[in-house]
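Removed: one protein chain of the complex. Kept in place: all other protein chains.
Let's look at subunit A:
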Amino acid sequence: MSVQSQTQSQEPILDVRSVSKRFGGVEALKEVSMALYPGEVVALAGDNGAGKSTLIKTISGVHGADGGEIRFAGEAVRFATPEAARAHGIETIYQDLALADNLTIGANIFLGREPMRRAFGFLPVLDRPAMAKAAKETMARLDFHVNRLDAPVGRFSGGQRQAVAIGRAIYWNARVLIMDEPTAALGVPEQRKVVSLIQNLKAQGRAIIFISHNLQDIFAVADRIVVLRRGMLAGERKISETNPDEIVKLMVGG
């Protein structure tokens, strides 16, 4: 990769090589390549219809690629479903967060794979204390110190809910997090919180792809920017070597 420098010695955790995807006659992705290294934050930028969503859906197993290959931790992979991608440690956090608002943080983290314990030595019941404990610890790792572990997540603010969705991903050992517009629906203080959340994840060695329209957020948190335009790679820049004007030019093709 041309602009990758600080982790040259490392293998990329995720390596997308000349991936193409067409829907009928529309070429949504044309031989797009990008790499992602552990502990790195890559922002995916581009105008509407540039192929950002198609690219992350191809990586996360929603769509199959029509051409090219995706390598994860050095091995060629082909995910048939999002579950398969998740089992490898690629977690996608969509804008709607996919939280059950009526359940606690712990219940959301464990949804679909709840731990059980035996009450009175025989009766299997949900292990709520274990879920609450895991929730508290996981949220603490994200620097969110939550005491109301019995409150449904619907009562929390937007940024906190974002943290819960991220917490669920990291509890299950996601190595690559794909975040779709994580700051879009938030107020300014909450946006700052999410930015610091991403920096925190980066420090833990996780790799992050995040889609954003907000150049301010991108420059605050990303190491590199990959710009797509009309399904093709329009350019790739290190944050330290570019500026917002250049990125906008890449996005609109000026």
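Simple rule for what comes next: a residue touches a chain if its C-beta (ideal position, glycine included) is under 8 Å from a C-beta of that chain, and two chains touch if they have at least 3 such contacts; residues count from 1.
To be clear about the criterion, contacts and distances are computed from a predicted model.
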Hidden chain of the complex, named as in its UniProt record, picked from "Ribose ABC transporter", "Bifunctional protein PyrR", "Carbon-phosphorus lyase complex subunit PhnJ" or "D-methionine transport system permease protein": "Ribose ABC transporter"
Residue in contact with the excluded chain [from A:Ser18, A:Ser33 or A:Gln160]: A:Gln160
Touching residue (missing chain; options A:Tyr37, A:Phe72 or A:Phe144): A:Phe144
Sites on subunit A contacted by the missing partner chain, in the whole complex: 82-83, 96, 98-103, 107-108, 111-114, 116, 119, 123-126, 139, 143-148, 152, 154-157, 159-160, 163, 187, 189-190, 193
